[in-house]
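Take a look at the structure below.
All protein chains of the complex are present and in place, except for one that has been dropped.
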Amino acid sequence: MRVIGFLLQKEFLQIFRNKGMLPIIFIMPLIQLVILSNAATFDVRNVPFNLQDLDRTSLSENLSEQFTGSGYFQLTGESSTSSQALDVLVGRNADLVLVIPEGFEKELMRGGSAKVQLIINAEDGFSAGVIQGYTNDIITAFNRDLIPQLPGSAVAAPQPDIIVRSSAWYNPELVYVDYMVPGILVILVTLVGLFLSGMNVVREKEIGTIDQINVTPMRRYQFITGKLLPFWIIGLGELTLGLIIARVAFHVPMLGSYWLIYLVAGIYMLVVLGMGLLISTLTDSQQQAMFIAWFFMVIFTLMSGLFTAIESMPHWAQNMTLANPVRHFVDIMRRVMLKGSGIREIAVPLAILTADAALLITLAVNRYRKVSD
Amino acid sequence: MSEPVIHTEELTRTFGEFRAVDGISFSVGAGEVFGFLGANGAGKTTAMKMLTGLLLPTSGKATVAGFDVFSETESIKRNIGYMSQRFSLYDDLTARENIRFFGGIYGLSSSIIKEKSEALLSSLDLIAVADSRISDLPLGWKQKLAFSVALLHEPKIVFLDEPTGGVDPLTRRRFWDMIYEAADKGVTVFVTTHYMDEAEYCDRVSIMVNGRIAALDTPMAMKSSFGVTTMDELFIRLVRPTAGDGI
Partner (left out) sequence: MKEWSSFVGFVVKEFYHIFRDRRTAAILFGMPVIQLLLFGYAIRNEIQEVKIGIADLSRDAVSQAITDKLLSSGTFVLIKNLQSPAEIEGAFRSGAMSEAIVFEPASGKEIQREGSMDIQVITDGSDPNVSRIVTGYTASVVRDYLSEAATTIGAPKGVVPVPLMMFNPGLKSVYLFVPGLMALILMLVSALMTSISITREKESGTMEVLLVSSLRPIQIIVGKVVPYFLLSFINVVSILVIASLVFGVPCRGSVVLLMAESLLFIITALSLGMFISTITGSQQVAMMISLGGLLLPTILLSGFIFPVASMPLPLQVISNVIPAKWYLIIVRAIMLKGASFAVLWQETLVLAVMTVVLIGASLRNFSERLQ
């Protein structure tokens, strides 16, 4: 135990003495958490919209006012031909062009219906879908008032109606921040843990101090513990700061138990550090270690379900994510914080993380040899 | 010779096809200063790594401090000190912190560490800079400190891998004074070097060529048996036929 104590002391001295590294470990991640958590939103607001009113009647004006007054759209200009409309879309001056054809009012009054064209910039298919939804809402509301005034409305029988009453549990306002903060926090903790541990042993190899350690009677488990523990503590410290920010700055609810979060985080950090240590023992230079750590970090981040839903992936990719520890921890954090899940409900991902931790630590300990062969 | 503290028989290490160390046999007695010479790539560092338990031999036999290099590396480590060719203290720690760290992992008690580090720092004249980072010290001081740290836990044998590279002759001379001081206390010193004048300081030297020991004797006897007047001449004579791959 004493030997580990000396090793810990040395590692902490080295970490806290590295003035270039300190702000990167502690400040940079937290700043990112504060700033970036607000960026991740699929809300579509203030859609720039271009009007092409070729009818110019009171009814067409009434319709376009419904658009401008809806709060979803912001009128940025008017056009009069379809090639103008296209230019507007290409030049990013509008994402929606509402085309009201000539004779719109006349047709409505005569035949009871008339078409309008909605040209939507569908580069971003998801936003395009949302924009279409907004336009449907506006037009449906417009019709509700309009149809009784149209000819022939008297003969129509009242239609049956089904009202879909939707409610979203745990997050009734569908606030993205609540969803993103726990996930981004996981990424940041992982980044710091993986890089610190991944660079550590290989750095001692590069500068030659590892031999000096290896000729001492220090035991393998002492060495590994001494190397892991500082980063484990830093990782959990970082998580704590992040959770405080989540609470104070973002008011993210915490329905579950902090104890459970820390239990999982303790195991999760072992996965991350075990992996970093394994990378460190397998490589010969910091550069190699960094590239490998980088490769996995990018994959883990994008395949974690943090930004896009796992359910949207093809099946083979969904299965791949089972091997991604970040996915499981993001999942657990969100469930515990937002839904108050207990240990029984997160048993499966927790078991996977525990197995990962055992596997990676074992591999790392085995790969680290005081005697090379 | 008294009971040998290092003893090897046909000790061999291969890397794939390459025989880095090719069946070397020798013994080193207690309290001896044993010089281990050879051109770059002759196999000195590989041999030393096997003896210090950093590298597993391919075949042969060897014991260090009475322990087997195949099966008892951990016991060997308790009895040796090591200073590697690359300066191997932590640059970003202070002299005091380095002493404390290495003392600690060798299991010295805190009071002994404290006592020893004060004695050590004052004998090396490092008190004034004891709390600044090692990276700020001149190389010669770092080497002396590294040597003292290697002796901290009072090992029976100390292995020095080119300990004096890159410093001026006067500093080297002082370093060798420290080596003698240690040898006088009964510590066996196993040292590799490039400097032929240093070879003269050793009780006995061996010269490795292409993984084998080409000569082993006291410097004096070796020179006379080859009929040369300086170690430089001797070295060049032994190494030249195959010098192409070394330098």
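Each chain gets a letter, A and B, in the order it is written, and its residues are counted from 1.
Operating definition for what follows: a contact is a pair of C-beta atoms (placed from the backbone, for glycine too) under 8 Å apart; a residue touches a chain by one contact, two chains touch by 3 or more.
Note that the structure is a prediction, hence the values are computed from the model and not measured.
Novice: According to the contact rule at the top, which chains on display are touched by the left-out chain?
Specialist: Within the full complex, the chain left out of view touches A.
Novice: Have a look at A:Lys10, A:Arg335 or A:Lys370 and name the one touching the chain we're not showing.
Specialist: A:Arg335
Novice: Across the whole complex, list the residues on subunit A that are touched by the chain not included here.
Specialist: These residues touch the chain not displayed: 18, 20-21, 24-25, 28-29, 32, 35-36, 38-48, 63, 86, 89-92, 108, 112-129, 132-133, 135-136, 139, 142-143, 146-147, 150-153, 155-172, 174-176, 178-179, 184, 187-188, 191-192, 195, 199, 203, 283, 285-288, 290-292, 294-295, 297-299, 301-303, 307-309, 311-314, 317, 320, 331, 334-335, 338-342, 345-346.
Keep this in mind: only the chains that are shown with their structure count from here on.
Novice: Express in whole angstrom the distance between the two chain centres, defined as the mean CA positions of subunit A and subunit B.
Specialist: Inter-chain centre distance comes to 55 Å.
Novice: What residues on subunit A touch subunit B, complex-wise?
Specialist: 2-3, 5-7, 9-10, 13-14, 17-18, 207-209, 211-219, 370-373
Novice: Which bits of subunit B are touching subunit A when the two form their complex?
Specialist: Per the stated touch rule, the residues are 49, 52-56, 73-74, 77-78, 80-93, 97, 100-102, 104-107, 133, 159.
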